[in-house]
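For reference, the structure I am asking about is given below.
Now for chain A:
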Amino acid sequence: MGSDIVEIGINGIKLVLIFLMMVQAVPILVWVERRGSAFIQNRLGPNRVGPLGLLQLLADAVKFLTKEEFVPAKGVPFLYYMAPIFALVPGAVAFSAIPMATPLLIDRFELFGQMWGPYTILFQGYEIGVGVVFVLGISSLATYSILMAGWGSGNKYSLLGALRASAQIISYELALGLSIVGVLLLNGSFNFGEIIAAQQGPLAFTFIGHTVTVPFLPNWGVFYQPIGALLFLTACFAESNRLPFDLAEGEAELVAGFHVEYGGFKMLLFFIGEYGHMIVGSSMFIALFLGGYHFPFPGITPEVLRYYATELGYGPQGVSIFTALILFLSFFVKLALLLWFFIWVRWTLPRFRYDQLMDLGWKTMLPWALANTIITAIVIQISKI
Partner candidate 1 sequence: MLNEAWIEPGLNHYLMLSAIIFSLGLLGVLLRKNAIVMLMSIELMLNAVNLTFVAFSKYSGNINGQVMVFFVMTIAAAEAAVGLAIVASIFKRFKEVNIRFFEHLKG
Partner candidate 2 sequence: MDHQTLVAVLLLAPLVGFFINGFRYRKHNHLVAGAIATTMVFISFVCSILLFLNLTEMKEENRRIVVSFFEWLKVGNFKAEFSFVIDQISGIMILIITGIGSLIHLFSIEYMHHDKGVAKYFSYLNLFVFNMLLLVLGSNLLVMFAGWEGVGLCSYLLIGFWFSDESKAAAGMKAFITNRIGDAAFLIGMFILFLQFGTIDFANLNGLAPSTPTHDWLNPLTIACLLLFIGATGKSAQIPLYVWLPDAMAGPTPVSALIHAATMVTAGVYMIVRLNPIFMAAPNALLVVAIVGAATAVIAASIGIVQNDIKKVLAYSTVSQLGYMFLGVGVGAFGSALFHLMTHAFFKALMFLGSGSVIHAMHEEQDIQKMGGLKKYLPITHLTFAMGWLAILGFPGFSGFFSKDEILWMSYHSPMGHPALWVAGVLGAVMTAFYMTRLMALTFWGESRVPKNIHPHESPALMWIPLVVLAILSVIGGWIGIPHIISEILPGHPANIWEHWLNPMITKIPGLAAANPQEEWTLMGVSVTLVLLSSGIAFIFYGKASELPSKLSENFGGLYRLLVDKYRVDEFYEKALIRPFVWLSENLWLHVDVSFIDRCTHWCSNFVKGAGAMARTVQNGNLQQYAMYMALGLVVILSYILMR
Partner candidate 3 sequence: MPLGGVIFLFIFISAFGALLLFIANRIGNRIKSVSDVKSAPYECGIPGIDKKDTKISVKFYLTAILFILFDIEIIFMYPWALTFKDFISNSMGWYSLLCMGFFLLVFIFGLVWEVKSKALEWE
């Protein structure tokens, strides 16, 4: 985490900030979701509390906090309370592994009468060498929260919902895991940093000795792996139990799925978990297929930004902060657009039937992902990219 106490402290605070950022995004997203759905369905949505209904969030929070607290009679209290807490963990832990901008350089400074630094602070929670595997591994822990909730409630509907949700999640985890093999083949790395760095600049690749350059397109993974990107995004929808894959909730037959017995703040934590999944999925999609924090305009590279910052008269520390913030903005915009896409899809598409859902996962997406892998490998071998 760091070499001395201050660096450890900075990193710790950074982690907390990233987590809080994720938590804070949720009320905003809830608002966007409600307003967005209203917009799509041609109604008004929350508009009474505060301007544009923005303060609705605050009112909701207060309402959640004052809900009455009890454990269902047949429930297992420990699991009942553990489940919402644990719902928070995988999303945040996985999200922290994804780089959001270039690192910050901190000059030497004085604190407590001692000189500290210089430090290089990564614009991510922590850099993991095998980041892709790490994120997949941590995300796969999300199933437990659902299973614990389903079991801990002591209700057959919630248990059934939990089983359906987890069966769905693991089914789509196959397609998810397989759809990124193509990206791994192209990059030969599990490291998000390296994968993002490879997507810098204009679209350029070597095909059987010919170098092809498309100056107006960025060198993003989505252009190399369109099928992989599509499958990945679809699997992300299923992984976060969003419509059109929200079979776990199934209002008609399961009344709300695994969190039927939950209310108040515990329910909110589940919401945070679900949005956390969306955020992790989106940012992983960005990192693998949409060039990470790089701008969609091939001309604006981090080097160019650094050059501008130097021109503006910043020192090394200032340059790094300037660059990182601008790049973070790029990342943030992509994330926001993708999250909007999630919401948009949710209110546009109807729900699948459960057998259709399983068929899609096992019989459509898995074979396509396999085909994608094989074709990618053969093309790489032939063209020796």
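A few points about this structure:
What we mean here is this: contacts are C-beta pairs under 8 Å (C-beta built on N, C-alpha and C of every residue); 3 or more make two chains touch, one makes a residue touch a chain; residues count from 1.
With respect to how the candidates were assembled, all candidates are chains of the complex that A comes from, given by their letters.
Treat the numbers as computed from the prediction; the structure is a model and nothing was measured.
Only one of 1, 2 or 3 makes contact with chain A in this complex, and that is candidate 3.
Across the complex, candidate 3 is touched by residues 1, 8, 11-12, 15-16, 19, 64-74, 81, 84-86, 88-89, 92-93, 96-97, 125-128, 133, 153-157, 159-160, 163-164, 166-167, 170-171, 173-174, 177-178, 181, 184-185, 188-190, 255, 260-261, 264-266, 269, 354-355, 358-359, 362-363, 366-367, 370, 373-374, 377-378, 380-381, 384 of chain A.
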